[in-house]
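Since the structure comes first, as structure tokens, the remarks are kept for the end.
Note that one protein chain of the assembly has been removed; the remaining protein chains are unaltered in position.
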Amino acid sequence: MNGWLWTATVLLAVGFGPVVWAVATGPVGRRVVAQNFGTSAVCLVMLLLAQGYQRPSYTDLALVLAVLGPVGTLVYARLLADDLSPHPPHTNLLTAAAALATTAVVVAVCAATGPGRAMVKLLVTGALLVAGNVIASRAVSGGYRNAEATSHG
Amino acid sequence: MSRRLRMWVLAVGGLGVAALLAAAALRLPGFGGDDHPYGERAVEASLARRTSNTIASVNFDQRAFDTLGEETILFAAVLGTVVLLRQTRDERQVRPAPERVAAPVRRYALVMLPVALLTGLYVIAHGQLSPGGGFQGGVVVATALHLLYIGADYRALERIRPVGLYEVGDAAGEAAYLILGVAGLVGGSAFLANTLLPYGTFNTLASGGTVPLLNAAVGMEVACAVVVLLARFLDQAVEIERSTGSGNDRGE
Amino acid sequence: MADVLTVLALLLVAVAATAAVAVRDPARQALVLAVLGLALAVLFTVLQAPDVALSQLAVGSALTPLLILLSVRKVRRRGQREDGGR
Partner (left out) sequence: MGRAAAVTAELLAWWLLLMAAWLVFISTVDALEGFVGAGCALLGALAACGARRAMGER
């Protein structure tokens, strides 16, 4: 169990553990925010496991999750709009935490892999994850709804 | 057949299954040990045909006939859904109302659609090299197309996604898999045997003989099948409604 | 000591699966199923089965929620029609 696997274990316990509890209880708004944060946490765990097991091909899992994770959250924001609109959850703190954690993990794993196309792939994965997370959590917390005062179509 | 009797039959059946499972589990090699009789043979055969992803070799080479069964299960499931979710006589089709979506979400969907599509195609193409394959990549490709529904509305998605074309693609993917199998037969060896193409050099795109081609066929079939499946679900959820109802409720 | 990660992943899957069964409302269950999918993907990766983990991620993150929530929407719209609609 090298350092990477220990970090993955800690991130799994501290980051993903509360998500499982938060998604099973409480109002719908908080559950969607928990699911969104869970996607980021597991994507980072995948990157750490790929580095811990010395298997660069595992980064494809993190890439697919970085691409599809936020899409899943947008599906909830879109199809559960009626349940979310009465009292939208506030997500700025959690999004900032996710972005910070993503930057830290991606920088650490990039430092370990060294320059090259593999590092660019990690940076792309990290960028996709952060962008998706920010937009999905803004969409969930209604950040765009009152900005444009769109009619509820 | 009283309820009590049925419970007894269930209990006896369950007990039998439990006993068999326990007996089988006792003879399994220890968890995490280094004795893998099946694994060693699979890896050996996979390396013999220069397929670096052993799972792809098992899926599309050593047990390709089972994957034909899996693919046909998906094909039949989507066929059943199309039949069940068709529009009945007392229902009518309503044009979906345009949905206003925030600009950042729309831009994100526009940027992510090609990127997700490319990721899906990458996962299909490299099925025999790295984790992935036709099934996983096909689902990613199909989900990528539906970013248009999330970024805009169902009317925009319908404009870019002719369902008839994808139904043909679904059938063509299934047929391609079968034709590759028969090609093995015509080539003088067995159905779905991997003796047709050269095995190429290890860890490159052309390695593994027919494995990449079977992967591509399954990828096309799964992508088209999921698009057709979602099309039927979206039709029912957004467009089709009972014509006898109050009638002014337009689907959105 | 590699078992810590395996045991933790198994524990998360067990808790998430129990939560998925305990939650009764379909819309909320779709959310719990998505998190269960993530826990399963981690477990498969820890047990060195990345292909299975990738299948779980591809299907569980966007496709399953879409199917469930579209069905919920269809049932809700039909339900509204019964009591006189909007």
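So that you can tell them apart, the chains are marked A, B and C in the order they are listed, and the count of residues begins at 1 in each.
The rule is short, and it goes like this: a contact is a pair of C-beta atoms (placed from the backbone, for glycine too) under 8 Å apart; a residue touches a chain by one contact, two chains touch by 3 or more.
These numbers were taken from a predicted model, which means no experiment stands behind them.
All shown chains touched by the missing chain in the whole complex, by label: A, B.
The chain that is not drawn here is touched, among residues B:Val115, B:Val163 or B:Leu178, by B:Val115.
Among B:Gly133, B:Gly151 or B:Gly181, only B:Gly151 touches the chain left out of the display. Residue-level contact of chain B with the missing chain is found at 98, 106, 109-110, 113-115, 117-119, 121-122, 125-126, 129-130, 144-145, 147-148, 151-153, 155-157, 159-160, 203-206.
For chain A, the residues touching the absent chain in the complete assembly are 56-57, 63, 117-118, 120-121, 124.
By definition in this document, only the chains that are shown with their structure count from here on.
Of the two chain pairs examined here, A-B and A-C, the one linked by more C-beta pairs in contact is A-C.
We define each chain's centre as the mean of its Cα atoms; on that basis chain A and chain C are separated by 16 Å. Computed centre separation for the pair chain A/chain B is 25 angstrom, with centres defined by C-alpha atoms.
Among the residues of chain C, those in touch with two or more other chains are 50, 53-54, 58, 62, 66, 70, 73.
For chain A, residues touching at least two other chains, in rising order: 57-58, 60-61, 64, 68, 71, 75. Those residues of chain B whose C-beta lies close enough to touch chain A in the complex are 97-105, 108-109, 112, 115-116, 119, 123, 129-132, 136, 140, 143, 147, 150, 153, 252.
Remark: chain A residues 1, 5, 8-9, 12-13, 16-17, 19-21, 23-24, 28, 31-32, 34-35, 38-39, 42, 45-46, 49, 53, 55, 57-58, 60-61, 64-65, 68-69, 71-72, 75-76, 79-80, 83 touch chain C in the complex.
By the touch rule above, chain A contacts chain B in their complex via residues 57-58, 60-61, 63-64, 67-68, 70-71, 74-75, 78, 128, 131-132, 135, 138-139, 144-145, 147-148, 150-151, 153.
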